[in-house]
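Below is one structure, written out as structure tokens, with a few remarks after it.
Missing here: one protein chain of the complex. Every other protein chain is in place.
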Amino acid sequence: MKNYDARQLAHAALQIADAGRDLAVRGWTPATSSNFSVRLDDAHAAITISGRDKGNLGADDVMVVDLHGKAVDTDARPSAETLLHTQIYARYADAGAVLHTHSHNQTVASRLWAKAGAIRFEGWELLKAISGTPTHETVIILPVFPNTQDMPALVKQVDAYIDSGTPLHGYLIDGHGIYTWGRDMAETRRHLEAFEFLLACELDLRRLNR
Amino acid sequence: MKNYDARQLAHAALQIADAGRDLAVRGWTPATSSNFSVRLDDAHAAITISGRDKGNLGADDVMVVDLHGKAVDTDARPSAETLLHTQIYARYADAGAVLHTHSHNQTVASRLWAKAGAIRFEGWELLKAISGTPTHETVIILPVFPNTQDMPALVKQVDAYIDSGTPLHGYLIDGHGIYTWGRDMAETRRHLEAFEFLLACELDLRRLNR
Amino acid sequence: MKNYDARQLAHAALQIADAGRDLAVRGWTPATSSNFSVRLDDAHAAITISGRDKGNLGADDVMVVDLHGKAVDTDARPSAETLLHTQIYARYADAGAVLHTHSHNQTVASRLWAKAGAIRFEGWELLKAISGTPTHETVIILPVFPNTQDMPALVKQVDAYIDSGTPLHGYLIDGHGIYTWGRDMAETRRHLEAFEFLLACELDLRRLNR
Partner (left out) sequence: MKNYDARQLAHAALQIADAGRDLAVRGWTPATSSNFSVRLDDAHAAITISGRDKGNLGADDVMVVDLHGKAVDTDARPSAETLLHTQIYARYADAGAVLHTHSHNQTVASRLWAKAGAIRFEGWELLKAISGTPTHETVIILPVFPNTQDMPALVKQVDAYIDSGTPLHGYLIDGHGIYTWGRDMAETRRHLEAFEFLLACELDLRRLNR
């Protein structure tokens, strides 16, 4: 069995707690929803334990899983959505952190664009905050997948999307919230902040333009 | 006369003050509105005294009532809505705390759905935050009762609803705010946070979809 | 010349600074707008000096005026709207504090209801937060006066309204913000919080019901 580095775990737990505190203050993690993870190496990730208050995380609220979502060295129960985190680490070798939050805008937008299956962002300067987007003229697509309690089914949907070759920087689940990732926690938080901002703008344009 | 446990009262007062501080910061207790209670035993509850600033509660702002809403060992005046708290403890043996708040979303939603008599939540992942709701596919009904200053009349309405056998996790009063409860203060706060989030989402869908 | 009590002035300045800090954090005093006062006796009031940052007031930012709005014992320039404060102290013997703020909701509502000349609040439980309102069934009228830089003209409009005998708990000026008062600073802050809440609710009902 391949082992993870305990110091890296401690560092990951700090990054997760720090992100949780900040995101909870913004109201993006209501009622113990949301989960956060950081890659430890090419076979392990640190992830939040199910049901904890995301605004007040400590080292005891983070556990290790392998990239199949199995708990490592612990009896704790990982978040129900662990497979959606480990899928990103398995599919994207350069992904270093994954954030799943549940803000008002993310949730409302997921319902509104569920039928269309995706939101198309265009003409926003803040698109440049998504890595690999050199100008505001780029179009970014954020898919919306149907919600289900059957995690393997959800994983399959995301796999099929990745296999289709369309660039993917994050996705919504209908009625549920967003998943996004980046090379490290700083980039992932920037991506999350950018998507939240863009969703809020698109929702408001719709309120104003109907 | 059956007595309550003074240490339990002190603990309940701390939980109430803590909840009040957090809910006041969110703006859910405007202009000294709102009231909070914690069950002490099968015959007593601790409840906020009428008219106090809910963001700055101390032990002196909490009093004991029996489950008929009568003050115990004090001349303080309990909140006008005390009967709505004690009713919950009397009807639900496992209810350990009751929160009544008065947020913008709760109040506006109560006016909008007053005629319909209830709000129907469906398709939201956060429904799982309500205890006994295993999946997001469950439907949860939040009734809206007409407002009246005649507390026994309000109590009767709620009693009739409970007697009808429909599961009840909370309710709105028209123009007034929400009541919700749970096994303990932590679960009750999670229920309150979930209902507030769901109300905000339903209101926004209505703004966006008209 | 009748003198004011220096200790009362010091106490009034503290109350004003405390209110300012709280109201600025809420965003109700943008860009050095707003002004606050406290009655000292039947001939004097303490009021904020013009142009100061309302979130960071000290004793030096408060001055004394007589009830004709003239500066007392100082060369400082009182706020341009001082006459609207002293008018309240002159007309209502039990008024102990006046708050004028400039929140988003107050300003937008003043524009929307300027033509109607008043906003009519009915059916809101929070109406009970306005002193002298025993039940939520009372109707409260908040008049909206046209804006003008001619203060004596504004004062005349308010005088005429008071002379008409309609109960007055506060008023809006078109494009400008709210004035409200109470027996002391605590009651005045409760009135301000209640009006802000009610305006936000009425605006949102209009967004939702059109």
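By letter and in written order, the chains are A, B and C; residue numbering begins at 1 in each of them.
Here is the rule we use: a residue touches a chain if its C-beta (ideal position, glycine included) is under 8 Å from a C-beta of that chain, and two chains touch if they have at least 3 such contacts.
These figures come from a predicted structure and were not determined experimentally.
Although it is left out of the displayed model, the omitted chain contacts the following shown chains in the full complex: A, C. Of the options C:44, C:85, C:102 or C:190, the residue whose C-beta touches the omitted chain is C:102.
One chain of the complex is left out; on chain C, the residues touching it are 30-33, 102, 104, 107-108, 111-112, 147, 149, 173-177, 203, 206-207, 210. In the full complex, chain A makes contact with the omitted chain through residues 123-126, 129, 135-137, 190-191, 193-194, 196-197, 200-201, 204-205, 207-210.
We adopt the following convention: only the chains that are shown with their structure count from here on.
Common neighbours of chain A and chain C, listed by label, are B. Taking the mean of all protein C-alpha atoms as the reference point, the chain centroid lying nearest to it belongs to B. Mostly differing positions are employed by chain B and chain C in their mutual contact, as under half of the interface residue numbers are shared between these two copies.
Taking the mean Cα position of each chain as its centre, C sits at the greatest distance from chain A. Chain centres here are Cα means. That of chain A falls 46 Å from that of chain C.
Look at where the CA atoms of chain B average out and do the same for chain C: the two points lie 33 Å apart.
Among the residues of chain B, those in touch with two or more other chains are 207, 210.
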